[in-house]
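A selection of the complex's chains, in situ.
First chain written, first letter: the chains are A and B, and each begins at residue 1.
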């Protein structure tokens, strides 16, 4: 699977009075990159919803290494860090697109819900095709008991 | 009708690298003040929706007079500038809460939609009680033809 990183310019309205991108925006960049990643897999969010599944966010985490400034272009790498039938951990690595300097790393943890009733579902049963795509990308696969 | 103004502190994450509140945030302050105003009228948005009506935004306008900075407390006055059965213009005036200095003025223009099908409705027919409350606040009432 050849997944291209997500390229994104930092916007002026995302700066704060320290002259840098406000730290809350990276959580939004992660979401943009995650959606781009799903499209790269050929299984966009609309297809997920059409399959009756919502991907919910259980946790986010972000480590700030060096500052991003207005006008900088970021390159965001997305990886599958953990995958079980009921849980997904997505990893993010933001680099400066010109220099390659590491800017931020982070993770988001997700579970899978049925669209209507919002019951927890097992992705491997409900959307086995997507589960298979995630599996191919996973850098490390865990048995559900360890998750 | 004794409607209290809306009091709001400017947040750090709303600043930009000029060291002032980014101009896009005032549109959000207007919305907060509008919702506060409806609550002050005793007819909150939940009651509007329960009555089968969505209040849609047709236009917003904002004039920036002096800058708001992080930590400033704003006092936002809301008025009904125009009212017809099918259209509402809400006015906003943001002042510094300590000095009274004028910061921003603006307006938002709205129409009324039925919740489900999103057909345009006449507020005077669908929610006459709310229409009556707006009428009491209106600084200037127009016949619908002029609107």
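As a convention for this text, contacts are C-beta pairs under 8 Å (C-beta built on N, C-alpha and C of every residue); 3 or more make two chains touch, one makes a residue touch a chain.
All of these numbers come straight from a predicted model, not from anything done at the bench.
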Given 2 visible subunits, total identical subunits the whole complex contains: 4
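Note that in this section only the chains that are shown with their structure count from here on.
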Distance from the mean Cα position of chain B to that of chain A, given in whole angstrom: 36
List of chain B residues in touch with chain A within their complex: 12-13, 15-20, 22, 24, 70
